[in-house]
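With one protein chain held back, the other chains of the complex are shown just where they sit.
After this line comes subunit A, so read on.
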Amino acid sequence: MYAQMVDTGTKRLKTLEEMSPEERDFQEKIDAETKIEAKNWMPEGYRKTLVRQISQHAHSEIVGMLPEGNWVTRAPTLKRKLQLMAKIQDEAGHGLYLYSAMETLGADRDEEIQKLHDGKAKYSSIFNYPTLNWADMGAVGWLVDGAAIVNQVVLQRTSYGPYSRAMVRICKEESFHQRQGYQILLDMMREGTQEQKDMVQDAINRLWWPALMMFGPHDDESPNSQQSMVWKIKRKSNDELRQMFIDQTVPQLEFLGCTAPDPDLKWNEETGHYDFGEINWKEFYDVLKGNGPCNRERIGTRRKAIDEGAWVRDAAVAYAAKKQQRDAA
């Protein structure tokens, strides 16, 4: 999930009787699966939760370009380089679709980006891990985009119209990301040297658990999920989504001829799902708090990009003003 632990500001769910007439009207619309649009009345908590979740989602897309940007100049062939650049451009696009959805809620894009750069806003924990070898580009596309797709397919039905429509657009583009990632790994496993095959297994070993962490804490450790589910911002719980991801990913892992770094991972005939081991939650919370391997580097890179690009933005504004003056004369 690209948004983890989004605060809803609610301690306890309200019953219909406790709600104001406006709130009740709103909740009934949600229950009837009517999409909420920007101009409709909405509880302040709903608006704030959405701004937090959508901005966090957008930040993840933007920061998510950085681990891949690391490999643009190192891609093994021109074909791979072009594919990687197209994927990175898509991610910039996804960030912008999402900021645009967020702005319909009255939030300001620059302010939200400033919060990210000040370390006040979160983005997905996954992007705080380094990308150390070329196989990481494959594993990121396959596992990270794969986990994002599981989450985003469900979010297409989220209750807020602009967010839902951004998700529809993003999902259409995302499957290219996952397929190109898987194909990188498949090529390395089929045609690669032993050293290259080892790189694939090494990438999976490092990224497997962080990919599972993307879905956030267990349901009983996720105090905000309940309110988000009632508002239908979230449609499935963290644990449900994680299980869906594992069930669809393990056969793909076996097809590659690789293994997961989890001795407890095995098919459970009775439940019809894969069982898997416990996530290292201490690591998850540490990364979320800003102490992952790359947190400082990522934010530093973002700040540098904004600061060093300031003169371009200033020049564009000056040029627009000058042209307007000239046109008026």
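We adopt the following convention: a contact is a pair of C-beta atoms (placed from the backbone, for glycine too) under 8 Å apart; a residue touches a chain by one contact, two chains touch by 3 or more; residues count from 1.
Everything that follows uses one rule, which is that contacts and distances are computed from a predicted model.
Peer 1: Leaving aside the chains you can see, what is the UniProt protein name of the one that's missing? Options: "Phosphonate C-P lyase system protein PhnK", "1,2-phenylacetyl-CoA epoxidase subunit B", "Septum site-determining protein MinD" or "3-oxoacid CoA-transferase subunit A".
Peer 2: "1,2-phenylacetyl-CoA epoxidase subunit B"
Peer 1: Which listed residue, A:E23, A:E103, A:D219 or A:D239, touches the chain dropped from view?
Peer 2: Considering all chains, including the one not shown, the answer is A:E103.
Peer 1: Using the touch definition up top, pick the residue from A:L50, A:I126 or A:A166 that touches the left-out chain.
Peer 2: Reading the full complex, the residue touching the unseen chain is A:A166.
Peer 1: In the complete complex, which positions of subunit A touch the hidden chain?
Peer 2: Counting only subunit A, the missing chain is touched by 37, 39-41, 89-90, 93, 96-97, 100-101, 103, 108-110, 165-166, 169, 173, 313, 316-317, 319-320, 323-324.
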